[in-house]
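A protein chain is absent from this complex, but the other protein chains hold their places.
Up next, subunit A:
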Amino acid sequence: MPAPIRLRELIRTIRTARTQAEEREMIQKECAAIRSSFREEDNTYRCRNVAKLLYMHMLGYPAHFGQLECLKLIASQKFTDKRIGYLGAMLLLDERQDVHLLMTNCIKNDLNHSTQYVQGLSLCTLGCMGSSEMCRDLAGEVEKLLKTSNSYLRKKAALCAVHVIRKVPELMEMFLPATKNLLSEKNHGEILHTSVVLLTEMCERSPDMLSHFRKLVPQLVRILKNLIMSGYSPEHDVSGISDPFLQVRILRLLRILGKGDDDSSEAMNDILAQVATNTETSKNVGNAILYETVLTIMDIKSESGLRVLAINILGRFLLNNDKNIRYVALTSLLKTVQTDHNAVQRHRSTIVDCLKDLDVSIKRRAMELSFALVNGNNIRGMMKELLYFLDSCDPDFKADCASGIFLAAEKYAPSKRWHIDTVMRVLTTAGSYVRDDSVPNLIQLITNSVEMHAYTVQRLYKALLDDISQQPLVQVASWCIGEYGDLLVSGQCEEEEPIQVSEDEVLDVLEGLLVSNLSTPVTRAYSLTAIMKLSTRFSSVNRIKKVVSIYGSSIDVELQQRAVEYNALFKKYDHMRPALLERMPIMEKTATNGPTDIAQTNGETDSTILDTKHLPSITQPASQVGRCNYHICFCLAGIPPMTAYNKNGLKIEFTFERSNPSPNIAVITIHATNSTEADMTEFVFQAAVPKVCSFPSSSSFPHYALNLFFLFFFLGITDILVTKKLYLTFNSM
């Protein structure tokens, strides 16, 4: 059998392949050769073959048949073999593989090898990918090596210990004695970095260790001081700064040790100020140290002067040409804006300028920070900038930006008119990106701004004339027109020049929405209802009647149902129509907005649910009349289904859920079951809501009929408590 080809030869060959298929063919051929070589248990070329396999693995081809070969290489006495074997193990033998544990013994032997480079290999492998079992077995060996005088091994053992602790936190105690002299001067600083990493890991994981190691603060401060003051050390130097990696690590450890502890924080105040003022800022490395310093200052109990210094450093970062520095500054400012709000406010204009940055990550940070900085004083100016940003930003941002603007406007709006203008502006510029729950929120806002109704409906109408593609805008607009169409037509607007528009024109627009391809089913439902509402506000009732009857045969079940019910209103229940379609009352908001608030109100209302009163039924020989009424208080959140009435063969059950397209619309479904043998006639179902209204129901309820559904829609009501009374009368034989 000829010698297997060399690694470099293989790499060269594979690179000449012109197509994926050609490459695959070469790989398959070579894999076959390698497999047979493995089968022959060839010791000479095993190393070469595994190396080739690793190359092919990197290209994405399967290499699992080489796993055991890696183990054999590790067990070999040759350094070359071990090196490739351990590399193969790290690439192919992660802890999810069955053969992973077989490495344990080899690693154990190699940890005690006479050659430090072999020990190094095993420490490295264990520290990169040792499983919990392996770590448990070998922790003792690692601990031994942590105490050796060989600094090459000691630093590796320290990082290996970090991995062991991460995998098996209970073993942390075991390494405590070895940490005694880690920071001592005797080590010439060679193991300082890894020692600090180990100490950091232990302090992060255990409050006890944290208190134990607090006494190291003076030592750490001293080491840091030496680093800053010491002369040029070319070995550890990066752009004139001594060992920045170690500086950053020490600063991080100091942060953990100083947090929440007055004495430690005080002990490090000076050195932090020193680092903050003396570090060279022309290169990234200096800024890396400053960044870590700022993070430390903000986290510990530093004096206010130091905190201001830190924020100013961040402010300076914001003006840096290097976008990485700007990014990091914005991130840090976001973390500190809650605690040091005033200091961050001073840099507001720079932050707002970052909204215009080209980089997406920076823009997002700047946006989040801007929202955090908005308050009653700067709302007008900030909103101008934010609206401008909304206009020009990427679509990914628009939803978040719109929500943020709504929130800020709600909290700090200087006037109702300003609020509505702002909302309008958002709807017209980013209308398709606003979240679904903003529609009901806006409707509520508009309802409550009574004096602005005419102005609002006029502006919305004009917006509709321009553009009907943005659904949230269209939905809010149609709702408003439905409610306040009379104000629109009568030209009552005070805030701006009233427009002249006729009833027909308004109905044209609404009907246009119904037929447009751009309208979603939800939007269509809104417009149909709006048209219906106008029947009590406009005089052109016939036109409305016609529209409604047309949609009685619409394919869309939702529209059909509404149209049918509205038709019924015209025909049989015309006397109830005005009351039913009256103006919506002012809605009380129980919480600000967002689904989280619903969870809160949910808890509040549970206790008031189900105050049931049941009137006795009067049994008559020919018919049975049952009557019941209930008070039901509920909130538009998840409420378990309840059986409202279950007597005389009639069972009424309510289920509550949120309507799927519009989560702020509650759907209460009533399941009525007649389980008697006889038919029930004259079944009338009435529901009392803030104004008494009733909904038509079938008056004949055939025997054994199951599940008559009555669907109720409460449009635009969010988060309010509604008391409902239900009256049921029926006759049954």
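In this text, contacts are C-beta pairs under 8 Å (C-beta built on N, C-alpha and C of every residue); 3 or more make two chains touch, one makes a residue touch a chain; residues count from 1.
Everything below uses one rule, namely that contacts and distances are computed from a predicted model.
K.L.:
Select, from "Large ribosomal subunit protein uL30m", "Translation initiation factor eIF2B subunit delta", "Cytosolic iron-sulfur assembly component 2B" or "AP complex subunit sigma", the UniProt-recorded name of the complex's unshown chain.
P.N.:
Per the UniProt record, the undisplayed chain of the complex is "AP complex subunit sigma".
K.L.:
Of the listed residues A:D137, A:E266, A:D359 or A:E582, which contacts the missing chain in the full complex?
P.N.:
Touching the chain that is not displayed is residue A:D359.
K.L.:
Looking at A:L145, A:L159, A:A178 or A:V337, which residue reaches the missing chain?
P.N.:
A:L159
K.L.:
Touching the left-out chain: which of A:C31, A:C106, A:V217 or A:V248?
P.N.:
Considering the complete complex, A:V248 is the one touching the chain left out.
K.L.:
Return the single residue from A:I34, A:L71, A:M103 or A:V118 that touches the missing chain.
P.N.:
A:V118
K.L.:
In terms of residues, what is the contact footprint of the unshown chain on subunit A?
P.N.:
Residues 6-9, 11-12, 15, 44-48, 51, 54-55, 58-60, 77-84, 87, 91, 94-96, 113-115, 117-118, 120, 123-124, 127-129, 131, 152, 155-156, 159-160, 162-163, 190, 193-194, 197, 235-236, 238, 243-246, 248, 252, 284-285, 287-288, 291-292, 295, 323-328, 358-362 of subunit A touch the chain that is not shown.
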